[in-house]
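Excerpt of the complex: some chains, original placement.
For reference, chains read A, B, C and D in written order, and residue numbers begin at 1 within each chain.
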């Protein structure tokens, strides 16, 4: 099963919880600062994502949307 | 019918469907009346765990759209101040009854008028005001209750009824014929679940100081409208009077007895009885001062309303004061003696 | 005419209901009435008193300065209230437990041994109604027959079962007082 | 590709004001998800607290009222009695419910008011800057227990579920956490169950949620999540405390 996620980087506060709990380690902390002044996370397109939505479940900012085939 | 029962009955007839209260003498009879009457009428009665819970249940019922009331007496009123401030800030209607007793502290349960400043100046925090109604008879109490609910809804603001144990326990004949079912006030702010409309929020937290300031001025303008439109008072033998007694509630009633006696002795004493303690009938008092120089303030306290009389008179005239705090109820005879003493001092002074 | 009466005694003596009964009767008769209970203490066991004012016109003050009548069911009440009685006034005393000697010569004293009379009827609870009967005979504030007839209405539904006993007690007091 | 997770319909667009990694954000989302899934948006009335959760009315697209600090249960009682057909829940922190609001929560529970309290236990006063809460653990450092909470002078951590369980009016009390995916999914089910409990008219329900406050715990969000399992849940055991069907 192939999935992908969309991160609303303006909502992201870089708490890393999505990253930490992603079973596929498909999220990484970027060096992009958002308007709020946080370094935000990004989806690693190169990694396998199962669309399991674990990241969205963890995200305290409701910043992640998840898609799946 | 007792004042307490009249109050309760008038409330029910005026559409009060929610009563929340905590026992305290001397208003227990009201709570007990409501315990029986409100559920009979299909409404909600809760003996709450405290006065604080009661005022917050009132707030909840009010925001849900109901006519809600609570009642207490002095120490319990102090506990409700935070809640009253919230009601005012949230612009929610409610009727709060205080059957004032002797204070401060535990005090006693006798009738007193020593919560005047708390009621009129806002014992709670922040810039807010509440209309304060002070009935002087059981019938007036019954008439004032529906008025209180109407004012509360018309202005979306808590309204305080200030009585005392004497008024509550006194029994007099009373008619409820004047009470009509409540008008329909706009209810575009209440919470009912966001069915077929955008969701609503009711709050008084305004972090943005500019917004909070605007809200404060908005409330202020509302209070100004109240001051313009809601002043109520009774004039009693004022026209030919040479000395005007200012007294309210049950105190005014005793004064009336005294004046009747004094008039028999041809002393020209009259009375202005504020029915709304806030807004205070300052204008009529000031106007009267164009003709009358002597004002006699009687309060069952060490002197609280006297400030409002001083504010009204703006330095005009001469103010006499007689106070009986601590739950002491003076008799008409006593008052007539005191008033006549001051009256003669006054004529004496006039002659100098 | 405005007539003021103070009923006084201990908390448990049914003092308030004496006044309450009188006030209700007067109200039914179409008079202006105020009834003002004034328990001195929030707590139990203190003294209790109430003031009933009956008038043909609107009543200015429910407080009785210079009352015309006093009913004193115990010693402290007798001591306290006899002194405020208006000159020529009448004080009805529960002589079972009150020493009725008074320093005032300008008032009338009606001694009713209510406790003994009540005891005879089998229950101390009706002492107050006995006293009320005696008081009505002496004061004539409301018609005794009217009260007897309307007692049910006056006392309210709750007391239905007690009506008969109360009527008897009222009568016992009423007849105790000689014309 | 089809969307398998989208922002819940009943969440307003506003960004949360919470600190990074704060459990309030997760809990708020769960509540709204349950509301959407159970189709309760038009039925729900929320009572917001004083506390970090106070601005939920900026996020929940349902009717919401702010209550005075600690009075949520009394306010909710007033609303629910007038509108028994609505879903009425109060959202309260541990300072709000377990300190200043002790009496109101206790007696609403004892009366068995058919309301639901979502009780966010983060062991501190988040909003006011990390003071001790009744639920602060023994020896835990906060701004008002600078050398650790001393049970002998500052009291013991209060277990609200266990206390409320003694009251006959409570019908459903469960403690959950939002510190890892499985726990969060469980928390959501618990909230849904509490709401169903209310809709059945089955008395008072409360969901206590152990919730990270990285800022005042002075830990990273991830360490905070771990700390809940490693330390906090030892004092506040997860699971059903009471369930009277």
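One rule holds for everything that comes next: a residue touches a chain if its C-beta (ideal position, glycine included) is under 8 Å from a C-beta of that chain, and two chains touch if they have at least 3 such contacts.
Note that the coordinates shown come from a computational prediction; the quantities given were computed from them, not determined experimentally.
Peer 1: How does the whole complex break down by chain label?
Peer 2: A x2, B x2, C x2, D x2
In this section, only the chains that are shown with their structure count from here on.
Peer 1: Can you work out the whole-Å distance between the CA centroids of chain A and chain C?
Peer 2: Here the centre of chain C sits 85 Å away from the centre of chain A.
Peer 1: Any idea how many Å lie between the Cα centroids of chain C and chain D?
Peer 2: 61
Peer 1: Averaging only over C-alpha atoms, locate the centres of chain A and chain D and give their separation in whole Å.
Peer 2: For chain A versus chain D, the centre distance works out to 26 Å.
Peer 1: Return the residues of chain B touching two or more other chains; collapse runs of consecutive numbers into ranges.
Peer 2: Residues of chain B never touch two or more of the other chains.
Peer 1: Note which residues of chain B are touching chain C in the complex, please.
Peer 2: Those in contact with chain C are residues 2, 25, 108-110, 166, 169-173, 253-254, 256-257, 260, 329-334.
Peer 1: Of all residues in chain A, which touch chain D in the complex?
Peer 2: 3-4, 10-11, 13-17, 20-21, 36, 38, 51, 53-54, 56-62, 64-69
Peer 1: Quick check on the complex: what are the chain D residues that touch chain A?
Peer 2: It is residues 1-8, 11, 15-16, 18-26, 29, 180-181, 184-185, 214, 220-222, 225 of chain D that touch chain A.
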